[in-house]
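Beneath this line is the structure, given in structure tokens, with notes to follow.
All protein chains of the complex are present and in place, except for one that has been dropped.
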Amino acid sequence: MATTAGQNQITRPTYHEVTRDIAATLGSPSRAYYVLLAIVVTVFVIGVGALLYQIRFGLGVAGYTPPVMWGVYITTFVFWVGIAHSGTLISAILYLFRSAWRTAVYRTAEAMTVFAVMTAGLFPIIHVGRLWYAYWLFPYPNQRQLWVNFKSPLLWDVFAVSTYFTVSTLFLIVGLVPDIAALRGRATGWRKKLYEVTALGWRGTDQQWRHYTRAYLYLAALATPLVLSVHSVVSWDFAMAIVPGWHATIFAPYFVAGAIYSGVAMVVTLLVPLRKVFKVERYITVEHFENLSKLLLLTGMIVAYAYAVEYFIAWYSGNPFERASFWNRAFGDYWWATWTMILCNGALPLFLFFRKVRRSIPALFVLSLFVNLGMWFERFVIIVVSLSHEYEPYAFGHYTPTWVEWAILAGSFGWFFMWFLLFAKNFPTVSITEVKEIIPLPRRERAHS
Amino acid sequence: MTTRGLLIVGSLTLAAATALFIASQSSGDLKAQAGPAPDTMAYTAPVDVDTTGLPGPVQPILYRHDVHAGEFEMDCRYCHYAVEVSASPAIPPVSSCMGCHIIAGSGNPEVQKLRDYWNERRPIEWVEVHEMSPFVHFPHHRHVSSEQGSFKELSLVEKCETCHGPVREMPQVYQFASLKMGWCITCHEKEDVTIDCTSCHY
Amino acid sequence: MAESSNGMNRRRFLTVLGVTSGGAALTGCSTDEVEKLIPYLVPPDHQIPGIATWYASTCRECPAGCGVHVRVREGRAVKVEGNPDHPVNAGRLCARGQASLQGLYNPDRVRQPMLRTRDGSFEPVSWDEAIGRIAAELGGGGSDIRFVTGYEAGTFDRMVDEWLRAIGSSGRLVVEPQGREAERLANRRVFGLDAVPRYDIGSARYVLSLGVDFLETWGSPVQQARAFAASHGYHDGHMGRYVHVEPRLSMTAMSADEWIAPTPGSEGLLALAIAHVIVRDGLGSPPADARRLAGLLRDADPASAAVRIGIAADTIERLAREFTAGPSVALAGGLGAQHDAAHSTAIATAVLNYAAGNVGQTVLFDRELPRPSSSYADVTGLADEMRAGTVRVLLIHGANPVHGTPAALDFAAAMGSVPFKVSFARFMDETATECDLVLPDHDPLEQWNDFVPRAGVHALQQPVMQPVFDTRQTGDVLLQVARQMDGAAAAAFEVTAYKDFLRQGWRDIQRRVGDRRPFEQFWMDALQRGGVFRDSPLRSVSLAADVANVDAMASWSVAGDGLALIAYPSPALYDGRGANRPWLQELPDPVTKVTWSTWVEMHPETAAEHGIAEGDVVEVHSAYGSLRVPAYLHPGIRRDTLAIPMGQGHTAFGRYAEGRGANVLALLSGDATAFGGIGTYASVTIRHTGEHVFLPKTEGKPRQMERGIAQAITLAELEHGEHEEHHGMHAAPVPEHIEDVLDQWQENQDEATRYGDYEGEHPRWAMSVDLSRCTGCSACVTACYAENNIPTVGPEQVRRGREMSWIRIERYFEGGEPEESLESRVLPMMCQQCSSAPCESVCPVYAAYHTPDGLNGQVYNRCVGTRYCSNNCPYKVRYFNYFDHQHSADPSFAWPEPLHWLLNPDVTVRAKGVMEKCTFCVQRIRDEQHRAKLAGQDRVADGEVVTACQQTCPSEAIVFGDLNDPNSRVSRAAADSRGYHVLGDLNTRPAVTYLKRVRNLVEA
Partner (left out) sequence: MSAQPSGILASFRFVDAAAEAIRTLKAEGYGDFTVYTPVPNVEIARAVGHRVSPVRRWTLIGGLTGCAGGFALTLWMSFDWPMIVGGKPIGPIIPYVVIAFELTILFGASATILGLLFHAWKTRQAGAYDGRFADDQIGIFVPCASDRRGTVQELLRASGAEEVRVEA
């Protein structure tokens, strides 16, 4: 049992307090919550409207300009898949490493993962020309007797993303069961029914714990390689192509690091308001943020390093196409996107070397927003800018997104936050059981002496 | 167009024969009702059919394939004259109907309809029975002239029937096969014909 | 022809058939709406559904009069191709010819007779009413009746004359912008002969063009392109040399080995100076009396001339030597070079040709001279007459003077004072809208007619299908009018139908060509072959008596410190008559690659001086008017020169032409030049308006960044056995041993992928493109649009780079820095059908895959639209349907009724959201394979499959065939030492082999 709690011993709450405080987060929320919910739902609906418009008239309403055949949609797809990664990282990898501080934040991260994948999964569909046939990408038996092309990285994506969604959802649910059991008694009305069902008859008997702990361990063990594979696969969508600026061996680690980077940033973005709104500062403390920001710093520097390597290899390989492509990135029509990305992802995080910044929650919040922005632009630069300057100079083109694309992008945020808000209101966003776990059960000796 | 020339000559004689045959027995209908068909006939078409409840779309004229192709054993190519030379088999021009029906079939209301069309110089708007998706190219000439696999043993009309079904017994033609891709492929694989996509899709 | 469909409504039949075949929408599942099949009442002769019938006719898109074969399916003309038997074009056709179908099916055709009402609008009237009306207006006829036609050489020409005579008038005018007035005048002066010669470019080894766009609009472009390819195309070690002299780098100039940009208007002087040197040094084999030219040439000594031309004197000396080294020809003329002194250019050229002994060798005069068509001076004359009110009735056929003459002339206003004006236009163009009665003529593809493109060639036109609309052939209308008039007019013609009149004429032709057969035989034979073709006897010419005192020194020069403006005819739109054909509008200009609009070509430095960037709207001022046009920065134009193409700026003429660009004629003088033509040069000043537009051009970057995409090599290098062009592809040199390993590996992979690993013997379809023949004329592009149902997307989409042309002509510039000659290269880029195609492996649903016969198959109905294939295509030859161009209810529908009748029933029309691309005309391959199989052939023979682009290429640059047949033409071409694969280093193993362009440069 991990007795070395990441937080100082003085303010350690008792089991009862934990249950009470976290159960309190499920009470009727403030007005702000509903306002927020209303806003995100509206944004989501706008996005849906834009999508319907696009379906009616064709993808031409988006800004695609050959040779740039992939644009904001794929950029956003990669962005959300990336966001998803930190969740599993925190819940699985840190679990295997037995790092105690994760317990307070992993539930949020995990929920974020599930909803981020749900969002990401929509974009390949939105992006294809005939989305009503998107299901042809699945190898299902059909009268045509045709199958799919497993050599295509897109197929790998289909499998990777759907696997990732399934596993991370299972992971979330399994973690929730004991908590729900703990809340069962306190809830009332329809929620009581809900919890009684979803608790799956959990009582915390010795046998249940026996199987539970094992199962959880193996899930974590499986999720760990999965999280690494998923973004590697996503990166191969690009690395497998011959497009200058895509065709690079560094892509898999580069993308994984970037994914975790953006994911952690998003966790911070979510936790800061969350701990205020639900008054769980006692459980999600500055210590947690400092740990997160260390993670940010690490991954951020890996990403920055990857940028440097890309340019170096472009020069060192002597490949004229690569050189031209990267020259165009830095000084071409899209210089602004490239430099936004470098500033947000490479430069700003360096402030995290200062302990003051790491422990200043407002500073972290702002920084996390910048990182989110920067990571979106990273994908934009990789996808759009590389495509705009390929092999045929005659066929170079310049792509600018249209309002439809921006609306659908915004809509995706609406969709994501809508789910997150609904989750936060109805399920504990801090794990009751695991927070208790890092608090030792009272012992008789200590009590008497 | 020598093939077509021969076709026309051949089919005209056939037409003449048919015309005489019909003319010779003005009350042939009754005979057909009464006894079983003479041996000479492969198949006897029912005299009147109730179109309601018959499969297949209702046509502007109840053209009886079972009578023409079945009972009178007319060759498919008499009407669908292009089937051996062209990708599309051709819908018979009204004139080739009138070849016989200028004389034959008087008193038959359906024949009367035909004559009206002819006299009013109106084309007949037949309803398409075998609908194929527009992005599929089905070369009829290649199929009816095929010697591939089991097609070696088949007569022309049998080749037609592999896709079109027993048209010789259809008072009103209906779609016999699904004509879906899987159905095509099954046969192509069985007969060891190409299954290259661009042999049909382009 | 598709005759005798006895009253059955062909139109309805066609549309219905259109639904089931041609206009078929591509959807995933079959449509559930009920389709109707409508048979013929009586089948038209030799028409079998599903099998195309071909009719020989004549293209009337320009005066060249090429012979065509029209492909007719189920009674609809669906494709126009060159007539191989025709002496003019030998089976080839230009973009304008390919687009003639869009004239036939143009949705903006005048669908029935239209009469102007009091309020000025037009209302439909019956033919009888209309004809009655004309007869009434003509009354007893009279000399105050004027009949304007386009250039007609043949029976209709004769009929109009006879008809006019019958109604007692001689007021006949032929309005043809390419009047070639200057050349005719020159030959009058120099040889005493009012005619234009035939230039035998094919047998010349040295071509000197003095501003002539002989590959674009001048003379007979297709014939000249063929001849030029014969002369200049590289053929085992030999090729001619071509020098082009013009202030701007035109499409024709792009093929030149040397481009000389003289001071605008001074190219005549150059010709004269060359002649001077020839006579001075007695170079070559000049005719005996050539010395009579000495006096005329006296002042044209190289030294002084060079200064005025703006080149080095020794260049002139060199050109003179080159010119006389072998069979050569000098060309002058063309609207694009028609400045006020163009006649002295023509005179100088005639003199030069004579001095070099080319007359009778490469410059040939026919014995029988065509009827000289009237000049622009006559048009101005007519305008004056009309203003003076001495014209009572004006009839206009096949000409659009209101748009085609300088605004300064204000022809429209002049027409205003004519009481009754009749137009026989097929479209409501600027002139027709000024008329009181419009009697739509048949389209050339719907009518009986004939045409004499040159002496000895009598080409027939026959209707290839039932008229699309309620139109009537003007010949018939004239006969009917005559019959309604009293007295002489009625008696003048014994025939009642123009067809009979035509046949009468052909009885004479039969007599003249000395054909003994019965007429019907002769006639049927002529119909099938497209006419009767004889070589015409030549006449020998000698210098005119007073040639010595002809003044050839005149040259045009800019007024004051202004800039020279050149108004040149557009290769696609000609003088503007092509502007209502979407294919031609969307066809990128061969030089600037701009579509759907007008631009002003300007040298980058000139632009910089005025602070002008590409797309900035410039106001161009001349003495006669001003124009606002966006700038296009063109390195291939002199710093003191601007150029604007003709053809746009229509105020009428249908949805595709109206309100696009500007009409450059607004800047030109309304007066005829000394030689009686339009002066297409003007002195102008420019002003930056501060506005900006995005030019709808299809080009990304004009430089190929040393990527060796369009490669060239000099003749000298080839002779020295060098075949590598040095481009910067290998920045990091690969060591020898690695090189070997890579080669070995590539060989293995090539072996493995040659058949795409499919079992059994298959052909490997492949193509070769000879860049030493390709001129960039873009005929292949339009042919591809026609064959493959490619939608036109319009300027807005072109701006977004969404044009769909499966084959595009890439144009790159090399050099052009100060003190460095500018070289331009063109390269037709279509799907390379790679063996190891990057696009195939990334498609998740096998929509892109490799066929056993080596094609890079694209299954439209399987495509989901991930567009991954396009990202991964290094050649960028995959095109995506961003909108629903095939859906009639959609705003972006590309074939408004009846335009959809030209859809090729053998090719699926692609739907919204799918990727499409070139598949080497797979429908033609399959058809040939069916044919071969039924004919009992075991395989398709070489040359039996001909792709649309190959078929039409005027210079025969494209060869197509089976690479697995070692004896096929394409195999031999692919083995050529000039052969290379674009971006071959990517190991995509393309099936398209390009043969390097060869440049015949002078030894330094």
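Note that the chains take the letters A, B and C in the order they are written out, and that residue 1 is the start of every chain.
Heads up, the rule we're going with is that contacts are C-beta pairs under 8 Å (C-beta built on N, C-alpha and C of every residue); 3 or more make two chains touch, one makes a residue touch a chain.
In this text the structure is predicted, and so the values were computed from the model without any measurement.
Student: If I consider the whole complex, including the chain that's not displayed, which of A:Ala182, A:Leu296, A:Leu352 or A:Val430 touches that chain?
Tutor: Touches the omitted chain: A:Ala182.
Student: Looking at A:Tyr33, A:Tyr212 or A:Trp335, which makes contact with the chain not pictured?
Tutor: A:Tyr212
Student: Check the options A:Gln145, A:Thr198, A:Ser317 or A:Thr402 and report the residue that touches the missing chain.
Tutor: Here the residue in touch with the unshown chain is A:Gln145.
Student: One chain is left out of this view; which of C:Ser835, C:Gln858, C:Asn904 or C:Asn964 touches it in the full complex?
Tutor: C:Ser835
Student: Applying the definition given at the start, please give the residues of chain C touching the unseen chain.
Tutor: Considering the whole complex, chain C reaches the absent chain at 749, 752-753, 756-758, 835-843, 846, 848-850, 989.
Student: Could I get the residues of chain A that touch the absent chain, sorted low to high?
Tutor: Contact residues on chain A toward the absent chain are 1, 14-16, 19, 139, 145-151, 155-156, 159-160, 162-163, 166-167, 170, 174, 178, 181-182, 184-185, 200-201, 203-215, 218-219, 222-223, 225-226, 229, 233, 236, 433, 436-437, 440-445, 447.
Here is the rule we go by: only the chains that are shown with their structure count from here on.
Student: If each chain is a dot and touching chains are joined, what shape do you get: line, ring, star, complete or other?
Tutor: Basically all the chains touch each other, so complete.
Student: Which chain pair is joined by more contacting C-beta pairs, A-B or A-C?
Tutor: Answer to which pair has more contacts is A-C.
Student: Going by average Cα coordinates, which chain is farthest removed from chain C?
Tutor: Ranked by distance of C-alpha centres from chain C, the top chain is A.
Student: Report the inter-centroid distance (CA atoms only) between chain B and chain C in whole Å.
Tutor: Distance between chain centres, rounded to whole Å: 48 Å.
Student: I'd like the Å distance between the centres of chain A and chain C, where a centre is the mean of that chain's Cα atoms.
Tutor: 58
Student: Cα centroid separation between chain A and chain B, in whole Å?
Tutor: About 64 Å separates the centre of chain A from that of chain B.
Student: Check each residue of chain B and list the ones that touch at least two other chains.
Tutor: none
Student: Please output the residue numbers of chain A that touch at least 2 other chains, ranges allowed.
Tutor: Residues 146 of chain A touch two or more partner chains.
Student: Using the touch definition from the top, list the residues of chain C that touch chain A in their complex.
Tutor: Touch residues, chain C against chain A: 28, 699-707, 709, 728-729, 731-732, 797, 800-802, 808, 810-812, 829, 838, 841-846, 862-868, 870-872, 874-876, 879-884, 890-892, 911-915, 983, 986.
Student: In their complex, what parts of chain B are in touch with chain C?
Tutor: Chain B reaches chain C through residues 1, 4, 57, 81-82, 85-88, 90-95, 118, 121-128, 131-135, 137, 139-142, 145, 194, 196-199, 201-202.
Student: Hey, which residues of chain A end up touching chain B in the complex?
Tutor: So the residues of chain A touching chain B come out as 142-146.
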